[in-house]
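Left out: one protein chain. Kept in place: all the others.
Going in written order, the chains are labelled A and B, and every chain counts its residues from 1.
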Amino acid sequence: MEKNFIFAGFGGQGVLLAGTILANSFMLQGKNVTWYPCYGAEMRGGTVNCEIVVSDTEVSSVHKQDTDFALVLNQQSFDKFVKRVKAGGTIIANSTLVTESKPRTDIKYIFAPMGDIANSLGSAKVTNMVSLGVLADTCDLVSKEYLAKAVELVLGEKKKQFLPLNLKALEAGCGALV
Amino acid sequence: MQTVFSVPKVMKKDFKFTFCPGCDHGVAMRLVAEIIDELDLKEKTICSSAIGCSVFIYDFLNIDCIEAPHGRACASATGVKRANPDKFVFTYQGDGDFASIGWAESMHTALRGEKVSAICINNTTYGMTGGQHGPTTLMGQVTTTSPFGRNKEYYGYPIKMAEHIALCDGTAFSARVALDSIPHINQAKQALKKAFEVQLQGLGFGFVEILSSCPTNWHMTPKQAHDRVRDEMIPVFPLGIFKDVTAE
Partner (left out) sequence: MISDKKVLIKGNYAIAQAAINAGCQCYFGYPITPQTEIGEYLSAKMPELGRGYVCAESELGAINMVVGASATGVKAMTSSSSCAIALMQEALSYAYSDELPAVVVNVMRAGPGLGYVYPAQGDYNQAVYGGGNGDYKIIVLAPSTVQECIDYTYRAFYLAQKYRNPVMLLADGLLGQMMEPACFGEYPYPEVDVSSWALKGAKGRDGKAIYSCARDEQEHIRKIERLFAKFELIAENETSYEEDLTKDADIVLTAFGSMTRNIKAATRALREKGIKAGWFRPITLSPFPTKRIYELAKEGKDFVVVEMNMGQMFKDVKYAINGEAHVDLINRPCGEWLSVEEIVSSVEKIMGGKYANCI
């Protein structure tokens, strides 16, 4: 089994951090995982993305042309990455900023108002955590419990004060599709 | 009988200077050696030597020495010092090395306030390669690559090293001296000593520019060459201390 995920959004929406948390959750589950970001001048254009590959065996390739899952937090990223989802794959979009449209018929669409949910919790900054919650609900591979552990690991001692809000956002994301 | 002069202890026992007759490298190296003796530095000294005639310092002084690539003596000295803050580290360079190919390294070593001392021999030419136009060549001076004399249209102007280095905040001491007369040689020694001391006191970068003769490439006798230092070089490159944080 090997699956890959692309996380994309505006700079500042925390997609690299969300990707890092997902990758850590896979590591904590004992899986092989890689995380690879766009970098350099590519980062200066406003949108950023990273790719996570998880595998039971050694990861076959860090950077792939297509993806099983795309998690997109803004319209630009939706437009760019909807084309790169594998047939039968899933795109998960933040409908607060992404117009609900279905340009392809061979993939699954999940729309959730991640930004609105985050705002209702008091900070748009936790949109990324809400999105991870939505992903956990959508994808069996992703474990809510391990995501929570990964959030704690990544925030560490230095940013411990942000842990309750982030966990709350993760929780809220998990319930968003019910 | 009273001893009025002896060979510095740190000179190699069997050394024989291989410099051209009338060249001031030998005098400059002797002064460096005397100060190493006087300050008892031999056992903690590491020299970062340069490329050009100055490279020969490790043939004559019985000290540890790393030969830096051309122009990089100050960078190499930085590496030595950062790895060994308790050692005494100095460079011994020519003007081509320090002020032309290595100017970036020299300036930044001063700007960082590295606790090293740099000595630069200014003889207005590239000596080892046979007397080409360099950063310090005087206006009108004929060299093998300025056959019609240095003019501003083709070559621009000579660099004033000691003044530039004095402008760097990391510089603790910067002076220009000459070796054309006994009083000037005595002043040169005082300046070199000061440039060493500011390092030992941890005050910053110490720099001495030494106006020197190059009779071979100037096509002069030793006497004529030293007259030229006095009559042509000193008016363009004035002697003096341009920065001394211990005097401020």
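As a convention for this text, a residue touches a chain if its C-beta (ideal position, glycine included) is under 8 Å from a C-beta of that chain, and two chains touch if they have at least 3 such contacts.
Note that the structure is a prediction, hence the values are computed from the model and not measured.
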Pick from A:64, A:125 or A:168: which residue touches the chain that isn't shown?
A:64
Those residues of chain B which, in the complete complex, touch the missing chain
12, 42-46, 48-49, 55, 58, 61-69, 71-72, 75-84, 87-88, 104-105, 107-108, 112
In chain A, positions touching the absent partner:
20, 23-24, 27, 32-37, 39-42, 58-65
